[in-house]
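Every protein chain but one is kept in place in this view of the complex.
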Amino acid sequence: MSEQIESLRRELADWLTPRLAGQFGQLRHRGGPGDEDALGAERKEWEQELARGGWSCVGWPTEHGGRGLTIAEQVAFHEEYARLGGPGRMGHIGEGLIGPTLIAFGTPEQQQRFLPGIVAGTEFWCQGYSEPNAGSDLANVQTRAVQDPATGHWRVHGQKVWTSLAHESDWIFVLARCEPGSQGHKGLIFLLMKLDQPGVEIRPIRQLTGTSEFNEVFFDGAIAEAGHVVGAPGDGWKIAMALLGFERGVSTLGQQMHFAHELELLVDTARQNGAAKIPAIRARLAEAALGLKVLRANALRMMAGADDGQLHREALSYKYAWSNWHRELGQLAADVLGPDGDVIDGELNRLQQVYLFSRSDTIYAGTNEIQLNLIAERALGLPREPRPNANPKG
Amino acid sequence: MSEQIESLRRELADWLTPRLAGQFGQLRHRGGPGDEDALGAERKEWEQELARGGWSCVGWPTEHGGRGLTIAEQVAFHEEYARLGGPGRMGHIGEGLIGPTLIAFGTPEQQQRFLPGIVAGTEFWCQGYSEPNAGSDLANVQTRAVQDPATGHWRVHGQKVWTSLAHESDWIFVLARCEPGSQGHKGLIFLLMKLDQPGVEIRPIRQLTGTSEFNEVFFDGAIAEAGHVVGAPGDGWKIAMALLGFERGVSTLGQQMHFAHELELLVDTARQNGAAKIPAIRARLAEAALGLKVLRANALRMMAGADDGQLHREALSYKYAWSNWHRELGQLAADVLGPDGDVIDGELNRLQQVYLFSRSDTIYAGTNEIQLNLIAERALGLPREPRPNANPKG
Amino acid sequence: MNLELNQDRQMIRGAAEDFLSAYSDSAKVRAAHAAGGIDAEAWRRIAGELGWCGIAIAEEHGGLGLGLFELALLQEQAGRFLLAAPLFATACLAAPLLAEAGTDAARQHWLPALAAGELTATVALSARGLDPFAVGDGMYAGRDGDDYLLTGRCRHVPHALGADLVIVAARFSANVESTALFALPADAATLTPLATLDQGRPVAELRLNGVRLPAEARLDDGDAAAIVRGLSRAAIALAAEQLGLALQCLDLTVAYVLERQQFGRPIGSFQAVKHRLAETMVKVEAARSAVYGAAAEADAGISDDELLLAAASAKTVADAAARFAAQEAIQLHGGVGFTWEYDPHLYFKRAQAFSHWLGSADAWRERVAAKLLEDAA
Partner (left out) sequence: MNLELNQDRQMIRGAAEDFLSAYSDSAKVRAAHAAGGIDAEAWRRIAGELGWCGIAIAEEHGGLGLGLFELALLQEQAGRFLLAAPLFATACLAAPLLAEAGTDAARQHWLPALAAGELTATVALSARGLDPFAVGDGMYAGRDGDDYLLTGRCRHVPHALGADLVIVAARFSANVESTALFALPADAATLTPLATLDQGRPVAELRLNGVRLPAEARLDDGDAAAIVRGLSRAAIALAAEQLGLALQCLDLTVAYVLERQQFGRPIGSFQAVKHRLAETMVKVEAARSAVYGAAAEADAGISDDELLLAAASAKTVADAAARFAAQEAIQLHGGVGFTWEYDPHLYFKRAQAFSHWLGSADAWRERVAAKLLEDAA
């Protein structure tokens, strides 16, 4: 490990440790998937504290307010942050998704309007892609955007679903159909919309955890300003796909440190409650630890791989690999907890959260089934599914 | 258990035990899938000995030379036979498949010509269904049968494959296409053909075991006599399917006793070589034993089920269940044997046979993939596969 | 061993299905969850006019004298419809334990009232919960003259709050062979309800601190093997409920994938979905074979060793089916499978909770391995 990276790690630790031991102590290891509904106001404060310390948007170019870290430095940052128990990032959709998209595709006006709020931790974003009748068929967008010829603004009607953190956010980016009668990938527009306006309603979705971190967002004539279209009308699909490309970034190593923390809790629990004496549990704990090690090597391969714009095999298989590893970790957590796993003491404990919430990992952002299709078709060159006849029962 | 069945068991044991301890001692637990190439001549002699004792075709009606046993008695017979180590039945295709088919669909002449040889253990049969370009697509028959208008005989051209025991058999039943240009299930004929005639060539297929119990059978103008058509020309598919229906009979319980014998050998081996001390092996041995118990209950459910001509869920799932159980037993055998499993002492030992030969269980008589299709479509009512477009890559 | 679903059995199953599909639908189940885990109305009818509690109790004790097979048929339907009532605790756990391990006096005193549905009952088995391999662990029994003094705690006592009879397992020494069973008066029990993920099967912790019981509170006559038999029967009945959970997950999911359209076709037409559901059905059928087979064997009268093996096969195979089917129900429902609103999570949580009751699959497998390999491991 280079001296530069080592010093970055030390700098972060020096900054983070006292804060997580002091004022922000209750946030340690909190937030993140399965725990997103926790401590909203405090985590927003934390985002601003991060910004004051210069630790937000560390991978962004300096001209946009970032720190301009190299890939290796970003890896070190995310790993160290998560290792020390840094709270789940309320700002990750701004920092990781829409920010990079605006840097790549936004107008200078859009960049000036939106990037500073993301960097400062004062404006929060959520994502409006999925629709109730689309599911895995992401291009089946039915939300409509109609331009007012007078103002140039777009009026939006429709419904988005599985919108994480909508209730804590200020803005949403929305994929909508701007060419009536168009189908699939064509005729879509990528809009930036304020959530606090008439014609927007946010309804939380209660999950199997009993908590809500996903929402439905209803649009009934809400407005996107003329200047808040990213790319050209009709280019929505291209922008949306590019944005998803930013998701597979270095932050995956931070996610892995969260996993490592969960595994550590699990090992401790197994030692305390005697489950560590059960041979099958021992073997599964070992397998989980080795599997996590392999996920880390996989992520490092992704970063070391040729930067040729293609998704290589290790990248194509990564979502399937980590989500199924994590779901299995959740099952293992339930089995280690034993009958006590069914008992709730006030709120779900961390391992119960992992057990229940990991069920969503193999569903969102491309179900297992979609991932396997992608792998088979893109990596192995197997034929695409034949289109059905008019009567598929025939 | 009723007194009648108990006395049948005793009668069989009294007959079988001295023979398997004496003259036929080398046949004990020999033969059967994975060991079919063993001791051919001796096992034919054994079939005749069985016949002399009145123990062949025990489920057939007495008017056809059988013993007319009830289902429960047949179960007892097959279980006891296998439990005592009765050798794999060289005559099982005659007794279990073509015999019942002729009893149901054959002409009186066919019954008189063929049934006595099966009962007496003097004529042996094999099955000509699969073709090299068909595989799971059983109806894709390309073997042709053309009738000679003068004699009424059928001349057959084509090739069958995976024909078990062809090299030990006298007769073969063949599914062939008798209506040129017909497709799929239509235009097929069910023929009985002598193997020892010009225009028939049998070539053994060497399996991954190194041994050969399957064959290719080539027909180059060989003849089926006019009177050796079962059903009408064109009814071949109906006859063929009915025949396969006879396959799921009570003999499955005999198969399970073979499995039990294999499991017993495996448990002994694990105790002797120390594998029984490995927790994961212990758990898998227990799971295998419990799984076999469940297969037995499944078979008993099949027999206790409504006799309404339908395949109920337990029957539809049985092939998938037993074949995957047995393949897993084979894998467990290899893992219990450890590095010694790779070492051959003269010929494959029984556990090596199980390990290697069980690979075929999930392939023949309907692959895993075909079985799951059948279950999904017939038992669960899910839609059939859509037919492909002309260009499936489109 | 009788595996035939004859007319009587079909009638029992059909009647249970008809009743529960009407009286234990999703809305009623959720209402029961909010009301402490018992659907009082459903339970009143089940225990009363339907007479389910007496189905497997001998005629001499006022029951119908049918077998574990028939009880399993009811339990399967209870699983399918997520019955929120103490049927399992009363008829599947307490009753067979009393029937197997109780003295004549105990059976004559308690079984008729249980058969008549006049009492609800449960069993406090150990500090580790409903663990058949740790019976009495954590609860100690002492003697004072003819009286007994009980001290200790038991966790995960199902449907304990409001039970008329709590049977407590306690040991005179560390030795499991010294386990005895006691009838605890309702007012003597200190019960702490525990909030659970599966809100339809509430549990409580029982603490006793030198509670004095008269000699007649002792239920058993010191035969440890009889306690094992009773618990093996309870495990088979629980496995039947797991079978029902698995089956309903499969049925719910088949219905959903036929309805739900994606990419212009029902998702149930995709071969990957079809195969997953077919695999689920194979596991469900294995569970059914295991449960029916085990129940029929138990009814036929088998040795203690065989009964243990039967219970092991039913419990491990049904656990596996229920967990797999519930996992796949969530997965194949996609996003909505993950919501509180849809039912899959109710099955998922219950299947997981049950997998730890009356012996985990790991524990049962090791028990079987020890027998198979004739060692103690």
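All chains are identified by letter, namely A, B and C, in their written order; residue positions are counted from 1 within each chain.
Just so we're on the same page, contacts are C-beta pairs under 8 Å (C-beta built on N, C-alpha and C of every residue); 3 or more make two chains touch, one makes a residue touch a chain.
As the structure is a computational prediction, the values presented were derived from the model and not from experiment.
Student: So which of B:G40, B:G245 or B:G341 would be touching the chain we can't see?
Tutor: Considering the complete complex, B:G341 is the one touching the chain left out.
Student: Which one touches the absent chain: B:E6, B:E63, B:E109 or B:D137?
Tutor: B:D137
Student: For chain B, which positions touch the chain that isn't shown here?
Tutor: Residues touching the hidden chain, for chain B, are 130, 133-137, 140, 161-162, 205-208, 210, 278-281, 334-335, 338-345, 352, 356, 359-360, 362-364, 367-369, 372, 385, 387-388, 392.
Student: Write the list of chain C residues that the hidden chain touches.
Tutor: Residues of chain C in touch with the missing chain: 270-272, 274-275.
Student: What residue numbers in chain A mark contact with the hidden partner chain?
Tutor: 267, 270-271, 276, 279, 282-283, 285-287, 289-291, 293-298, 300-301, 304-306, 313-314, 317, 320-321, 369, 371-373, 375-377, 379-383, 385-386
As a convention for this text, only the chains that are shown with their structure count from here on.
Student: Could you pull out the chain whose C-alpha mean position is farthest off from that of chain A?
Tutor: B
Student: Can you give the whole-Å distance between the Cα centres of chain A and chain B?
Tutor: So the centre of chain A lies 54 Å away from the centre of chain B.
Student: What positions in chain C touch 2 or more of the other chains?
Tutor: In chain C, residues 265-266, 269, 273, 362, 365-366 touch at least two other chains, as defined above.
Student: Could you say which residues in chain A touch two or more other chains, in rising order?
Tutor: Counting only residues that touch two or more other chains, chain A contributes 279-280, 387-388, 392.
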